[in-house]
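What follows is an incomplete set of chains from the complex, kept in their original frame.
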Amino acid sequence: MTAPNRYDVTEWPGGDPHDDIGAVINSIVADIKHRQRSKDEDDGGRPGAVIIIPPGDYRLRTQAVIDVSYLRIEGAGHGFTSSSIRYNVPQSQWSELHELWPGGSRILVDLPPADHGDEASAAAFLVARQGDPRISSVEFSGFCIDGLHFEPDGVSENPENSYRNGRTGIYVEDPNDSFRISQMGMVYLEHAVTIRKADALSIHDNFIAECGSCIELLDWGQASKVTDNLIGAGPYGHSIYAENHGGLLIATNNVFPRGESSIRLSGVTRSLVSANRLHSFYPGVVILTDDSAENLVEGNHLLRDQEPWAPFLEVSNGRGDSYGIIHVEGSHNTIASNHVSICVDSTTLATADEGIVGVRLASGRGNYVSTTHVVARDVARNSGESAFEAQVSALLSSADLGALDVVTVQVDAASTANTVMDSGTEEEVAIDRTANAFRPTPRLGAL
Amino acid sequence: MTAPNRYDVTEWPGGDPHDDIGAVINSIVADIKHRQRSKDEDDGGRPGAVIIIPPGDYRLRTQAVIDVSYLRIEGAGHGFTSSSIRYNVPQSQWSELHELWPGGSRILVDLPPADHGDEASAAAFLVARQGDPRISSVEFSGFCIDGLHFEPDGVSENPENSYRNGRTGIYVEDPNDSFRISQMGMVYLEHAVTIRKADALSIHDNFIAECGSCIELLDWGQASKVTDNLIGAGPYGHSIYAENHGGLLIATNNVFPRGESSIRLSGVTRSLVSANRLHSFYPGVVILTDDSAENLVEGNHLLRDQEPWAPFLEVSNGRGDSYGIIHVEGSHNTIASNHVSICVDSTTLATADEGIVGVRLASGRGNYVSTTHVVARDVARNSGESAFEAQVSALLSSADLGALDVVTVQVDAASTANTVMDSGTEEEVAIDRTANAFRPTPRLGAL
């Protein structure tokens, strides 16, 4: 072979990739380490390798463990299709379906489920290497990781709606640098991508949906980006979650339901959330907590909608609408130029008496809220029809029962020295003007 | 073959791809369907395939019809070059040109032209499949679709400037999910990409220019994204057009002339237009019509310039400058933090007496316009020189005859209950203050 660092799983003699692609990848990684023994660049160095996964179904019965830098795993198709829709079609109709499963370069995760807190053990791909330097430039590109089924949780009538199966797609355990995840499809995993201790990570241009949680950046990290993805978690998990990150860029993502939140930042500082389209069925679409500070949340479109689909009509994230569509527990953040749309049936709101809140500053100080446009409409409860056309129709023009009174910005007593401007009239903003700075949006017809 | 789902058009025995790549692709699709007969994943399933197009010229005499999910068609070069410039160079000089045609993995569309309204029949690629599930995860990546020539239209002196030839690059007819179009080059097609009924579509990082219309999202759709593209339509068509879409994200595109508009949304709701650079030679750069509602148009740079190139000097989109650079017929939209530059020769404006308008709210109610900076300059009429250097020079520093009086925001009587702030002084904004809320930009030197 003239290019020894290029592997094709279908050509590698170390196993049958259709039966267990995990074992095949581990065999390839062992071969890379065996061949790239010298660190000396004049001796070939340690350039890593590319592992190619042609389109096809590949079962993974053994966890793939990656502990070499510069490994790129590359498929030729993200292969997403909606498993959620299929699993809510009666099996009697399955024979009429064109196809049943996701496709492309598809990995079927067939590992025993992990216990909660031990997610690493049931990850399809585990990246783990301690010592120096941090493992660098591992890349996942262009294939599909399919968790196959969700499991009964004692609550969901249909176990396939539980968003629980103890399976993770990609789990990075140790400090890492310059990783790339792009063009992937991920579906029906309890956790799609979990990355600890990331530096200069890029999660770009993926399709990660119908997973319990989609992107979780844990422990701490810096200078990373989550951009231009299509994302939608299950009702109990996170679409995008980060903790203790500095300098994180979350931009130009289209995040659709469900997700207990669209973007949740805990202890995150000096980061940017910009130009995202965020759609949720619950309050708390963007959440900053645990002293998240000096972040800019700017130019996002947020829609808090109501659930249109029968199997999830009774599901909630447990928060009332007074929680805020944007909820801030932190200081010196900037919340500017966002549009917030709220479409709910006021007769069914759990917390109608507390009011519906657009932006809520719950604690902290020195936040700056400007140019927020909150539009709230009281709409008829959705019928629960499942058809795609009905969903689009609902999104486009929910039967409008009229405008809804909302608190566009609420500043709690525990949050002080904030500046709120151009985000609601005097009647629409709940703020202690002795403890904060406030300029109302001009009133209609005020000359 | 160890990877049966990987096809190379130059290796497939079913025809000569250089003579008719459409027939070859159809033969491959037939083979995929023949081989992937079982829907059972333990029997190989229906993972789809990748079709590889190496760099080269491939004539397409037969329409390629795609009715299988998870098909990725992948080239190794988007191959754009300007056909418009070449066709306006005298043929006597062609012998001095380094090359004449686009390149890369290039498909030469050689189909009979379609009648208007029957675009599907003359599409190079037609994606069509009814029934459930919706066809999913078809991907087009990294190749060039070249419509070759435009046809006489009875108006254009040079038929190659007509932007008419009845040819479409990619036409998706039926409801679809999770499609991807990326890294493509498309040139000299009357319609480049036409997609009906899209869900979670990604059109990302393409070069689509010198086409009658570039991106048209028709019928309805949701949760899609058009991001990070270089785009420029002909003077009679759309650069980016969408109708009845909800949750559409249009971000970080660089849209250059001509295009009768840069972005036009009809009946689009709860969508985001952010961080785009938009350059046009006519008024109406961003247009929201047909009750487009609750959208956020934020952080865009808009330039309404004047045509610098001789062949198109007399072309117009038929609108006067009072139409507005941003034109809104709809409700509850947010227009914020946009910069609008206007460079025109005031002596040649058709509608000079009506005035030049930055943002026009023509009908609807409840829109919110904030932080709009309109800069207008009266410039000498361009000489019509065609050289690239002259174009850049004009773009950089049109001979400045001085500032131009404009109406920065005009609110028509048919649009009410809007809020307009920080988008012009009292003299610059035309608004009925009894029917709307208004706060002018502070005046210079007002203490």
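Chains: A and B, in written order; residue numbering restarts at 1 for each.
We take it that a residue touches a chain if its C-beta (ideal position, glycine included) is under 8 Å from a C-beta of that chain, and two chains touch if they have at least 3 such contacts.
The structure displayed is predicted, hence computed values, not measured ones.
Of the identical chains making up the complex, 2 are displayed, while the complete assembly in this file numbers 3 copies.
Going forward, only the chains that are shown with their structure count from here on.
A rotation of 120 degrees, rounded to a multiple of 5, brings the CA atoms of chain A into register with those of chain B. On the side of chain A, the complex with chain B involves touching residues 8, 10-11, 54-57, 76-82, 85-86, 89, 96-106, 108, 183, 185, 205, 207, 209, 228, 230, 251-254, 256, 274-277, 279, 298-301, 303, 337-339, 341, 371, 373, 375, 388-389, 391-393, 395-397, 422, 441-447. The part of chain B that touches chain A in the complex is made up of residues 2-6, 39-41, 44-50, 69-70, 72, 74, 129, 131-137, 139, 175, 177-178, 180, 182, 199-200, 202, 204-205, 220-225, 227-228, 244, 246-249, 251-252, 267, 269-272, 274-275, 294-296, 298-299, 332, 334, 336-337, 366, 368, 370-371, 417, 419, 421-422, 433-439.
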